[in-house]
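Quick notes on the structure that follows.
== chain A ==
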Amino acid sequence: MNLLLQKISLPLASFVLEVDVEIRNRVVAIFGPSGAGKTSLLDLVAGLRRPQTAFIRFGDQVLTDTSRGVRVPARQRGIGYVPQDLALFPHLSVRQNLLYGRKPAGAADRLFSLEHITDVLEIQSLTARGVLDLSGGEKQRVALARALLTSPRLLLLDEPLAGLDTGLKAKILPYLARVRDEFKLPMLYVTHNPAEVSALCDEVLVMDRGRIISRSPASESTWLKQAEV
Partner candidate 1 sequence: MNAEAWQIVWFTAWVSILSTIVILPFGLAVAWLLARFEWPGKSLVETFVSLPLVMPPVATGLVLLQMFGRRGFIGGFLHKHFDLDVVFTWRGVLVALGVMSFPLLVRSARVAFEGVNPRLEQIARTLGAGNFRVFCTITLPLASRGIVGGILLAFARALGEFGATIMVAGNIPGKTTTLSLAIFQSVQLGQDPQAYRLLAVSVVLAFAAVWCSEWLLRGKKH
Partner candidate 2 sequence: MKRFIRTIASFAVIFAALAGQAADLTVFAAASLTDSLKQAAMDYAKHNGQKVVFNFGASSTLARQIEEGAPADIFFSADEAKMNGLEKKGLILPGTRKSRLSNSLVIVVAADSPLQLGSATNLTDAAIKRIALADPETVPAGIYSRAYLQKLHLWVAIEPKVVPTDNVRAALAAVESGNVEAGMVYKTDAAISKKVKVACEIPPAEGPDISYPIAVIKDSGQIDAAKAFLAYLNSNEAAKVFERYGFIVLK
C-alpha cells in the first residue's frame, strides 16, 4: 500500500491526535491501549471525521487536504470499514446487508463476487437470516463480507476479534488470514492483542495518547517491549 498520513491533527477528549507517517507495507497493525485514538485515526482515513488539519493520500489520490479544502466524501473513497461494533443494519436481512454497498453491475473481478466472498467466509447459509439471529462469530464474518463486497482498495478493521472469547477468536483468525491472502488488499488492522499482530500483519505502528510512538516489522519479536515505554 501507499498511504501517506501527513500533518494529521484532531483534538480529542484529553489529547490531540497528531500523526505523521507514510505506510508502505500491505498489512499494517495499529497497536495500542484503548483510548489511544486508533478508532479516530481510522475514521479520518475513511472520511467519517473532519480533522483540524490533515493531508491524506492513498496511492496517487489525495483524499484529504485541509490546506486546500479538499475532502473526498466517504462514499467515494473506496475504503471498506469493519467497525468495532460491526454496525450491521438491524432492519435488513443478511443478504441485504451484504449487497448494500454493491454496485448494480456487480464486481468486475470474480474475486469480489458474492459467491466467492460468501465462500471464503463460509456464510452462504446465513444469507436469508435476519441480522439479529446471528451469533457473534457469524456477525463478524458478515460485517467483513459486507465491506469486501464493495471491492474496496483498502480495508480498515477496528478490533475485529475484540469481545470474542478465545475459542471464537481462534475460529475467526483463519478467516482473516484467508481474506488477507485471497484478496491481497492493503489492510489497516487496529488491535490491542499482540497475538493478532504477529499472526496477521507485516508491520506494527504503536500508538499511545494520539501519537505513534514506534513502528517496526511485526516479525521483530522485540516490538512489544519497545512499545512498553
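How these were chosen: all candidates are chains of the complex that A comes from, given by their letters.
Throughout what follows, a residue touches a chain if its C-beta (ideal position, glycine included) is under 8 Å from a C-beta of that chain, and two chains touch if they have at least 3 such contacts; residues count from 1.
Being a predicted model, the structure only gives us computed values, none of them experimental.
Within this complex, chain A touches only one of the listed candidates (1 or 2), namely 1. If you check the complex, the residues on chain A that touch candidate 1 are 43, 46-48, 73-77, 79-81, 83, 85, 87, 89-91, 100-101, 103, 146-147, 150.
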